[in-house]
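All protein chains but one are shown in place.
After this line comes chain A, so read on.
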Amino acid sequence: MSSQIAILIAVLLFPGGLFALALGLGLKGADRRIAARLQGRVGPPLVQPFLDLVKLAFKRTMVPTTAHDLVFLGAPLIGVVSMLVAAALVPISGVYSPAPALGNLLVLIYLLLVPAVVLMLAGSSSSSPYGAIGFSREMALMMAYEAPLVLIVAAVAVRTGMAQGHWVTFSLTEIVEYQRTHGLFLLDPVMWPAVAAFGFFYPANLGIVPFDIPEAETEVLEGPLLEYSGPALGLFKIMSALKAVVVIGLDIALFMPLPLDGVPAFLGWVVEMVVLMVAGVTVLRISMGRMRIDQAFVFFLRWPLLLAAASLAVVVV
């Protein structure tokens, strides 16, 4: 009974739920603020993403008459729930490790793809032609970054598993524990290609420039999100904020969990979050333009795939 309550707390309060949402929105606010400063603008206040959500909460959700109501309104809910569970699956070194009953790395990988699927559902159910283009782009992009992601995760899982005498381990807790005692994978040259490949994966998964192709505002007017308004759009914003925490949290768990305990560990984790957000998202997105979907597809099949495969090959051999 108590373990179920612990899981509920993990999903709804900490480290998932409210905490992850607040952190995600804070990261988004920092991203917008810093991007603005780098571009010579003043930028919105840090709490702007919160204010946006409050505003959306008080608006009406318009459903297009030609849309499939159930899918149209259900899609954002599925997205948010999947990300809530995913956030509870990400361990924080020295602070929190997910209950085995909740799931492991494999479950997390599948959950990470749910937002993309949800966006595809949203795009196709909205009956907007822009949504349809967004759908096909989201699908192509997902197929492009999926393969490198699997290879990256396999490299980490096999590396940890082999070091512990069995083939692979899909327990994030074990992966974090191994690094705490044997040194971070970030400092292991064998894993560097995988770290780099993950660096390409997360802007694509988070949908930011240069990989914001499915939602490209100047091309397809936010694509799948075009027809959304009010609380339903707010749910998508919540989903995207949670996703930022999950993806960056996964990056930290896979490659750089700090060997600390208690409050310093928690603070260190937050700092890592912010640094990765600024370095991997903010700086990247303001220093590049958008790729075309065919260019992004070829790019992913070339570099990240190759890098991830290289790490895996070295680890296995």
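We take it that a residue touches a chain if its C-beta (ideal position, glycine included) is under 8 Å from a C-beta of that chain, and two chains touch if they have at least 3 such contacts; residues count from 1.
Everything below uses one rule, namely that contacts and distances are computed from a predicted model.
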Seminar exercise, completed: Answering from "Ni,Fe-hydrogenase III large subunit", "Sodium:proton antiporter", "Amino acid ABC transporter ATP-binding protein" or "N-acetyltransferase domain-containing protein": the UniProt protein name of the missing subunit is "Ni,Fe-hydrogenase III large subunit"
Exercise. Which residue, A:Val81, A:Leu221 or A:Val314, contacts the hidden chain when the whole complex is considered?
Worked result: A:Leu221
Exercise. Looking at the whole complex, which of A:Met162, A:Leu184 or A:Val209 touches the chain that is not displayed?
Worked result: A:Val209
Exercise. Who touches the missing chain here, A:Gln39, A:Thr65 or A:Thr181?
Worked result: A:Gln39
For this session: Go through chain A and note every residue touching the omitted chain.
Result: 38-41, 66, 124, 127-130, 132-133, 135-137, 209-210, 212-213, 216-221, 286-295
